[in-house]
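Below is one structure, written out as structure tokens; comments come after it.
What you see is the complex with one protein chain gone and the rest in place.
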Amino acid sequence: MRDKDADQRSFIRLSPDVELGDGVRIFSFVNAYGCKIDDGAQIGAFVEIQRGAVIGKRCKISSHTFICEGVTIEDECFVGHGVMFINDRHPAAVNPDGSLKGKDDWTCESTVVRKRANIGSGAVIMCGIEIGEGALVGAGAVVTKNVPAGATVAGVPARVIPRG
Amino acid sequence: MRDKDADQRSFIRLSPDVELGDGVRIFSFVNAYGCKIDDGAQIGAFVEIQRGAVIGKRCKISSHTFICEGVTIEDECFVGHGVMFINDRHPAAVNPDGSLKGKDDWTCESTVVRKRANIGSGAVIMCGIEIGEGALVGAGAVVTKNVPAGATVAGVPARVIPRG
Partner (left out) sequence: MRDKDADQRSFIRLSPDVELGDGVRIFSFVNAYGCKIDDGAQIGAFVEIQRGAVIGKRCKISSHTFICEGVTIEDECFVGHGVMFINDRHPAAVNPDGSLKGKDDWTCESTVVRKRANIGSGAVIMCGIEIGEGALVGAGAVVTKNVPAGATVAGVPARVIPRG
């Protein structure tokens, strides 16, 4: 297996319009375009970062995570593995007339993750959300409303719980 | 980083037996084999589509989603990011005698997603399910039974909720 198929290339797909800070580390199988990744951030394998997204300084974005247009992650945040951000409250493939939805056929709702917030693996973050500074989102949570600064939330839908 | 490792190739792995309609768009890091992808469909990054799956016209399949054998997605459906379909109710790596399970050692249970249904990001769809026409599956839902046409379901396990 190893001789024939294994490969030491990185398979990173970084569009020329990505704004990269100093000391950014990008791991294998990453797809990023039109976004800003600030100084010292780390981006794990199988991550997609879309146009217009912002990753702050010294953030860690873990493998298998999707960060869409409209998402701003402030400095020093941790985003776990397999985290899905959302920017469309009424997703659909087509307009009522059956034409493919284009740029002008939906509203991008922004999400911001404030400084030093931590998001556990497998979390899903609905659109139009603010996750407060230093907040903690438990693994597997589905976040449907704002998370206060310093709070811990968990569950489906996510609710505030006493921090353990 | 950019000079050494970044790459503008698409890293698409499309088996010669994939039946592609007109105007299909396939994004980077896709793995598809033995499936049918009909006219105007869009397939996002890091998606796997297995043998025998059918993606209808003008569907949008978002990044990080897994579509297995036995899944039929009718026309104009939206499937969000990180959605996992399932086709085996009793998954196991081996038979009771310890031999690896092969083609004849399990039953593929089919799932159908009817026209214009929308499935939110992070949803998990159990096998043998019908998701009705125009239905909406909330982000992060775990769908364990049929979803009526036009209904909205959410939660773990998913239950019908009044559409907001």
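We just call them A and B in the order they show up, numbering each chain from 1.
In this section, a residue touches a chain if its C-beta (ideal position, glycine included) is under 8 Å from a C-beta of that chain, and two chains touch if they have at least 3 such contacts.
Note that the coordinates shown come from a computational prediction; the quantities given were computed from them, not determined experimentally.
A.B. asks: From the list A:A53, A:C77 or A:V94, pick the residue that touches the absent chain.
C.D. replies: Considering all chains, including the one not shown, the answer is A:C77.
A.B. asks: Need a quick check: the contact residues on chain B for the chain that isn't drawn.
C.D. replies: Interface residues of chain B facing the absent chain: 9-16, 18, 20, 24-26, 29, 31, 46, 48, 64, 66, 68, 82, 84, 86, 91-94, 98, 100-101, 122, 124, 126, 142, 156-157.
A.B. asks: What does the interface between chain A and the hidden chain look like in terms of residue numbers?
C.D. replies: 1-2, 5-11, 27-29, 40, 42, 44-46, 58-60, 62-64, 76-78, 80-82, 116, 118, 120-122, 139-140, 155-156
By our rule, only the chains that are shown with their structure count from here on.
A.B. asks: Averaging over Cα atoms per chain, report the distance between chain A and chain B in Å.
C.D. replies: 21
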